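Missing here: one protein chain of the complex. Every other protein chain is in place.
Note that the chains take the letters A, B and C in the order they are written out, and that residue 1 is the start of every chain.
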Amino acid sequence: MFKKVLIANRGEIALRINRACHELGVSTVAIFSEADRQSLHVRHADEAFCVGPGPVMRSYLNIPNIISAALISGCDAIHPGYGFLAENARFAEISADHGLTFIGPRPAVIASMGDKATAKRLMAAAGVPTTPGSDIVASVDEAREVAAKIGYPVLLKATAGGGGKGMREVPSPDELATAFATAQAEAEASFKDGRMYVEKLIVNPRHIEVQVLADEHGGVVHLGERDCSVQKPSHQKLIEEAPAPELDHAVRDRLHQVATTATRAVGYTNAGTLEFLVSGDDVFFMEMNTRIQVEHPVSELVYGVDLVKEQIRIAAGEPLGFTQEDLHPHGHAIEVRVNAEDADSNFAPAAGTLSSVVFAGGPGIRVDTHVYSGAMVPPFYDSMLAKIIAVGRTRESAILRMERALSETRIEGVKTTVDFCREVLADPEFRRGGIGVGWLPAYLARRTQAAVL
Amino acid sequence: MFKKVLIANRGEIALRINRACHELGVSTVAIFSEADRQSLHVRHADEAFCVGPGPVMRSYLNIPNIISAALISGCDAIHPGYGFLAENARFAEISADHGLTFIGPRPAVIASMGDKATAKRLMAAAGVPTTPGSDIVASVDEAREVAAKIGYPVLLKATAGGGGKGMREVPSPDELATAFATAQAEAEASFKDGRMYVEKLIVNPRHIEVQVLADEHGGVVHLGERDCSVQKPSHQKLIEEAPAPELDHAVRDRLHQVATTATRAVGYTNAGTLEFLVSGDDVFFMEMNTRIQVEHPVSELVYGVDLVKEQIRIAAGEPLGFTQEDLHPHGHAIEVRVNAEDADSNFAPAAGTLSSVVFAGGPGIRVDTHVYSGAMVPPFYDSMLAKIIAVGRTRESAILRMERALSETRIEGVKTTVDFCREVLADPEFRRGGIGVGWLPAYLARRTQAAVL
Amino acid sequence: MTEDLIATRARALAGALTESGFARLRVRDGQTEIELRRTPRVPAAPAEEPARAPERRTDLIASDVVGVVRLLRPPVGEGQDLDGDRELAYVETLGIRNPVRSRSGGRVSAVLVTDGQPVEYGQPLFAIERR
Partner (left out) sequence: MTEDLIATRARALAGALTESGFARLRVRDGQTEIELRRTPRVPAAPAEEPARAPERRTDLIASDVVGVVRLLRPPVGEGQDLDGDRELAYVETLGIRNPVRSRSGGRVSAVLVTDGQPVEYGQPLFAIERR
């Protein structure tokens, strides 16, 4: 096992990793920007280094300062968390070059999964169902041919894309040229890579993802699926749950089986997530995230496995302590993201001082947060303040528990998503379960209209 | 199910009951003293009534005001929590007389279990092993005869006693007369009942208790045992865990079997706890608590059952939703009581304003508390600020998790037991497990000596 | 000093000040000075007109039980003059009548409850202006 791990992140996930390390008896080194000096992730780590000023380019993305901090403090491994450098193959390589174990998959795997067209080709080759479409198209004309073949509506995607950037929905041939030009320009600006591909647009699918763990000795297991279909118009997830409600058993089993097969096929190691679009009985591979995810706790609560500890054990070369047969899901878990955002104005992020913070507690409630009464919310970073996770024997009992927990949560000083999420949880359609990714945007549109009238 | 429940308590347990009610869709009415106006249990309830000034006799023990609040607000049931009126048979009767369901066993059962000599006689009759000794002794001479028969050391106990009051250890015949006189005087002063009985003193036993649930249709189950041997010299519990470590399987099974048999024999209903003294393979019934207990969460986490919800369902006449066969313990849970006390001066209680409160969170941690940054700790009540509960796959992982959680917990404004409990958790003897009730007092003595030298 | 240190201290001081009952509290050290002031509390004195407060001599007669208010027949009304300790109403708790008395004479400046209204402990029932 490692002696000392540098946590190359901030906020709740830095704290989450710190907890896993301490419970494994591993010392920790935090990094922080000048804006995060007072943050809990700094307070709770064994050592901490300031690596730059508030803006991420100069601190949390400052590879030389981060690696230097790891070497100076005598770390033997780096945990990247999510976001920032988590899916940066070069950072993984540089870590290795300096004798630091990168807690994640091998750089080559990060790179191939990070390139969407390549990932899709590899997965298709492994027998994973993917959305009908093309590999890289050389020109708008080639894109037009492909679109005609698979039929409209289609989706134009930048192979380097992410977070909706470099992506365009094209309902009919007339819009193709403009869409292609703007998407490609966006991709070149954002990722310095304008290569585009075309795929069939699946209308209002469900976003269902499968959590996998793979050790370096051939051991591969899945920890079931998560339903992340409640997404903001920006495609950011807001509420996640496990298992996926109202999902046909055969589809569920296929997702699990496909995920483990694919994980083996691409020689994946450590924790990963395969994201799928599900439409009726059809399942299409979307992408594979080569890191721990924000919503990992819902799987932890249903399977009783500490995913971050497993990441660290796997990176340390240990074999998985369990097989698929040892894993049995119990109950239902749901997560709500408490963001410093104003749901009434397109989730505009807010910054400031949290004059008062009181979280819920009691049975079946887990809170992962880095904020406290008096904490500052800097303007430079992701607006998530906390994750509240509720577990119950059934989906209904988990939702009731979450409603109770949200009603107890009081955060003063900035607007948060707490009340909006209570509203969503109370919606009959959400309660029924099985909604698609188009549901929340439509809900918001209805809501705005209602407010206007 | 009930429409509205009055919660006749304060602090974390009032909040705990409020949570169970809301998760069952039942409205709640809080009561509070003038000293508790700002407490979370008031903020989170649907309605709240001030029932008196700070001192408990005039507020939380003020039966007319509490019943009146329940009637005025249209409640159909009362949950007494623990302490205060929880084991007051008369309060249970008065509630019934006013058409309010008392969430607990029948008044007659509360009364018979409340009288220790009676309880012991009933249990012995039901075949439960009890400490060798007498029923009520008429005089010091009769006490002397009994003591001679069972052999010294003996324990003198007031039948109405509790919390160590009216109790004396008698190592040899010479001390008997004085001990009898003082204990009896104490009992008369404290309980207006000087009746005494004698029993064999078990030296440094373990305190192990069994949680039971019994519905009103003959359904009885146990939820395993809890080890509560880490007790302050005042006999107050400080750290509890489930299951009991280093306990012989046969002894464990006997405890469970005896507990359910006894529960049936005395016609017990609702949630209850049978406390036993365990010495080697010997098991002796001590007393039965006819209420929910402070340490109930460790059983909840190991068995996945919400005990307070079950209390409410049972009182509403519902049958248990599960049998013994459906209940399977998973992992190990440990609870630490965070009290506003100074461990360095005999756990002297402290009051004041909590200038800053930051609790731990993350995987496997549950926090039950009514305090928050800026909350006042009134001088009138129990000094418990919070319960931190950690669950893990093994005892060791649960303890590591608890150590992590305590290291994250920061409470400023009053002294707390957090650091002292970290010290105890790190002790090799505690780590080994299976210590007796004499362990902590001896530990404290060694500690004070070390401090003096 | 960081803002949460300042606030933590201000909070502690505020507690101390309120408990002490003093009107003003100031702490200065190297980098920071914190000063808190409090004007004496006046029951029901509207914040806009604290000036008038000191002249007032109003007693609030509160309920010392939880129950239902029963006004007298005829009820004691606003503006009514009381010659000494008078019964004003009673609060019924579990069938027991708990009398509410004016304690001494004065003028009833406000009746704060209606007949049959549920009241909690310490809830003001009548305001009496003393002569």
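Observations on the structure shown:
Throughout what follows, a contact is a pair of C-beta atoms (placed from the backbone, for glycine too) under 8 Å apart; a residue touches a chain by one contact, two chains touch by 3 or more.
As the structure is a prediction and not an experimental result, all values here were calculated from the model.
Contact with the omitted chain, checked across A:Ile72, A:Ala124 or A:Ala189, is made by A:Ile72. Of the candidate positions A:Met376, A:Ile399 or A:Cys421, contact with the unshown chain belongs to A:Met376.
Only one of A:Cys50, A:Ala265 or A:Ala316 touches the absent chain when the whole complex is considered: A:Cys50. Residue in contact with the omitted chain (choice from B:Ala259, B:Leu274, B:Met376 or B:Cys421): B:Met376.
Contact between subunit A and the absent chain runs through residues 34, 49-53, 59, 64-69, 71-73, 98, 352-353, 355-356, 373-374, 376, 412-413.
In the analysis below, only the chains that are shown with their structure count from here on.
For subunit A, the chain whose average C-alpha position is most distant is C.
Distance between chain centres (mean CA atoms), subunit B to subunit C: 38 Å. Rounded to whole angstrom, the centroid-to-centroid distance between subunit A and subunit C, based on C-alpha atoms, equals 54 Å.
Averaged C-alpha coordinates put the centre of subunit A at 43 Å from the centre of subunit B. Multi-chain contact residues of subunit B (touching two or more other chains) are listed as 356, 373-374.
Looking at subunit C, one finds that residues 4, 8 touch two or more other chains.
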